[in-house]
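Just dropping this structure here.
In this view, the complex is presented without one of its protein chains, the others remaining in place.
Letters A and B name the chains as they come in the text, with residue numbers starting at 1 for each one.
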Amino acid sequence: MQKTVSLTVNGKPATATVEGRTLLVQLLRENLGLTGTHVGCDTSQCGACVVHVDGEAIKACTLLAVQAEGRNVLTIEGVADGDTLHPMQEAFRNNHALQCGFCTPGMVMSALDLVKNNPKPTEKEVREYLEGNLCRCTGYHNIVLAIIEGATVMRGETPPVAPHGPAHGVAAE
Amino acid sequence: MADGSIGTPAIGASVRRREDYRFLTGQGTYTDDINRPGQVYAYILRSPHANARIGGIDTSAAASSPGVVAVFTGKDLEADGIGGLPCGWLINSKDGSPMAEPPHPVLVTDRVRHVGDHIAVVIAETLGQARDAAERIDIDYAVEPAVVDSVAALRPGAPLVWEQAPGNVCYDWHLGDSAAVETAIGKAARVVKLDLVNNRLVPNAMEPRAAIGEFNRATGEYTLYTTSQNPHVIRLLMGAFVLHIPEARLRVVAPDVGGGFGSKIYHYAEEAIVTWAAAKVRRPIKWTADRSESFMSDAHGRDHVTHVELALDADAKFLALKVSTLANMGAYLSTFSTCIPTYLYGTLLAGTYTTPAIYVETKAVFTNTVPVDAYRGAGRPEATFLLERIVDLAADELGIDPAELRRRNFIARDAFPYQTPVALQYDSGDYQTTLDMAMEAAGYAGFEARRREAAGRGKLRGIGIATYIEACGIAPSAVVGSLGARAGLFESAAVRVHPTGSVSILTGSHSHGQGHETTFAQLVSDHLGIPIDSIEIVHGDTAKIPYGMGTYGSRSLAVGGSAIIKAMDKVIAKGRKIAAHLLEAAEADIEFKDGEFTVAGTDRSKSLGEVALTAYVPHNFPHDELEPGLDETAFYDPKNFTFPSGAHIAEIEIDPDTGHLTVLNFTASDDFGRIVNPMIVAGQVHGGLAQGIGQALLEGCVYDTETGQLLTGSYNDYAMPRAADFPNFVLSTHVTLCTHNPLGVKGCGEAGAIGAPAAIANAIVDALKHLGVRHVEMPATPERLWRTIQEHQTRAAAD
Partner (left out) sequence: MYEFDYHRPTSLDDAAGRLSDEDAKLVAGGMTLIPTLKLRLAKPTQLIDLGALPGLTGITEDGDSVVIGGMTRHADVNRSEVVKRVVPALAAMAGLIGDPAVRNRGTIGGSIANNDPAADYPAGVVALNATVRTNKREIAADDFFTGLFETALEPGEIVTAVRFPKVAMANYQKFRNPASRYAIVGVFVARTSAGVRVAVTGAGASVFRVPAMEAALTASFTADAIKDIAIPDDGLNSDIHASAEYRAHLVTVMARRAVAACG
């Protein structure tokens, strides 16, 4: 049964024709070409697919596309301000919080959800909040540092210098 | 740009990664992100049984299902003369006979040998349709008993996985001097013995494997996009052995890859299926694994059962080590499976110690399980685990502090180069210093007070040391060739200086998280004296890169980086000739430094850019002596392995009521040789530690011993490490340079996964040894720990 779904994605209206069984993550990746949202599992546990729906983190692999009708979806592609990274993205870069990058979009979306609910999280709170986001590369260490730094910048405070020293070298490409 | 220092950051600077922007904004290009015009989707029908004869396969209902383009089985591949998947390393048994090497069909025809074995492929307009249709394939199975663990597989009367492998033995290999070891054991003051298991793991890179095959009838060219750590190796294996397509007509692209850890080295059936079938249906075909498929089709890791004996003299000096291992190979021989429990394992058993006599034997065993191959560390974690466990056990039995026992037996820092009794020659190292650094950082001296404090809270606290050595930078081709490798293990690089002085580096290494686009650019910036922004690192595409062996075994910087240095030196050599001509000086007088060719002792110079422009606009060029252009390729074949080493210390606490364990501190002091980007190196260590601690505490692949079903087939049952499972890691590095590569680098990718399991296991035994506990198997789950405590308390009460 084909259905037409209309929703807002990253601030812009979007429409797609999908099956009943189409997942939101498929609509985003396949119909809209927004491949930043990833699929890392089939049991709703890895968090690679986390996006915001009406301002809340959800797993795009566990919501039907038809259930997103009329909703406001934010994906990783909509987080930066033009070419300027969001402070949370910048903090991930500054702290080397990503290696292969596959878990990264979901991590950033979860991090933003955390900061919204808890603007000043402790290390323990960050680690617990990441319950539903798996990363196989980083051992989480730098992700935790990045989220704390990102939260600090989002509160308008100056974060301590990153453990790797000041940023050297290259501007974002 | 935080500090505005775009320029030429030195080697040793934590340059932020150039690749991050695309990943952080969702603009990475992973294989599944690619869509080709007219693309259709493949679904692989897999076996639900561990061992069954196939009486017949009826695909007619599936073929006529909605949206279906084609259904193929092994018979179709056979009809096209398609070969099986090759194994890349021949191992000979003790008696000189070659290993049993059964076929590894792309799609099976008459028998399935493990749950997940590939039977048929359905190609349809949508993935949903392909999957719907696959359910309509009718297969006549005669299910037979299966065997999943190596011990059971060797028992008389065990189900036979292959007729070609009587007793389920693939090979029975050995290394070292058995007689010397027996003599030493005979006269030893003490012999410490232990049986242990190295648990089977599922790699679980977060990006599931995917492949897109494409065929262009007009050019006769095939293209495969695949989640690979080594696209050229896939082109070689698939082109030459499986599909018989000449290299020139086969392009393999490994775009952004979401983690590998070994599991994306190998050539997998799905790659061959989509490439071959694309030509059949004349449309691009995409296949992407579900995580459930990954669990039953990605090569697994580890799975050893080992008996070890360590002989010591009256001064607690190690006299001999004897190791006997059963290695589970799974049902088929994956690409590098055979060398892992042999040459990447037995050769590491000297560890950091002067043990003069070592003997190791490995029996490789077929079972009805997914093939086992290299997983982060590959052979070396297994070697380190048994060695560091037996050393700790010896310390306990002798009543010597584990750090002291290690100190007495370390290879001294002035003893290099050091020839071990198991074939390797270590070039450099300083094991005592890394251990001292780790002990200092971990507060080792003050531990007993912390143990008492914890005991006051009813908690059992333990501390554990592991030192390790690994052989990286794989590998000298002549050496591995003499040991049975069917490929060379050099690396290639091309340095293409463009007319205005910007540079493209084409490397055969592949980055799937390691940050080569940054680290390699740092090397080039340092060596050629040009800004990082004018350097492009190109990798992952056989159409662009001259050749490559790929990334695994911590070889990218040591081997791939050295190839880049070699190619840059060729560029500089040619540049000096051009500069000599331009500056009307003798070539011998031209010096190259900081991007400038200068006549020695003068201020007359030409920049690399000016020299490059002359090379490409050769109006005034010494055509008699030189060709135009500034583009050089080099192949680097390492002279030896590199030998990173280090010491890891874990501090843990166990709740005896539940067996719940908390990792309180983890300290790692490592020697990776020269460090190009400390931030990236730390990240590699963090990730390795998480996998190592995961192996020790959480992860374990379990099969049902009766049915051969995979019981840990999803994240519901396979415990992946999460953020809350770890403390912050405390790292430090100590540098002894590698003596035989131009960079002095050793490699850092696997260290964490190698040292951590033993450090954790030693900490656990330390926490429980007052109960008489000698060993706890991995993963040390809460129930396992609780039971161990219960049993020993009961035993102690009875005594």
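One rule holds in what follows: contacts are C-beta pairs under 8 Å (C-beta built on N, C-alpha and C of every residue); 3 or more make two chains touch, one makes a residue touch a chain.
All of these numbers come straight from a predicted model, not from anything done at the bench.
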(request) Could you tell me which of A:L7, A:L28, A:I58 or A:L98 touches the chain that is not displayed? (result) A:I58
(message) What does the interface between chain B and the hidden chain look like in terms of residue numbers?
(response) 128, 131-132, 292, 657-658, 660, 698, 702, 711-712, 715-720, 781-783, 786-787
(message) Touching the absent chain: which residues on chain A qualify?
(response) 1, 3, 19-21, 23, 42-45, 47, 50, 56-59, 61-64, 66-67, 110, 113-114, 129, 131-133
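By our rule, only the chains that are shown with their structure count from here on.
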(message) So the centre of each chain is just the mean of its C-alpha atoms; given that, what is the distance between chain A and chain B in Å?
(response) 29
(request) Under the touch definition given earlier, write down the residues of chain A that touch chain B in their complex. (result) 19, 21, 29-30, 34-43, 45-46, 48, 75-77, 79-80, 85, 89, 92-94, 96, 98-105, 108, 123-124, 126-128, 130-131, 133-144, 164-173
(message) Can you tell me which positions in chain B touch chain A when the two form their complex?
(response) 1-3, 5-7, 9, 13-30, 32-33, 35, 128, 204-208, 256-259, 261, 290-292, 512-515, 518, 521-522, 532-533, 678-680, 682-684, 686-691, 714-716, 720-724, 726, 728-729, 752
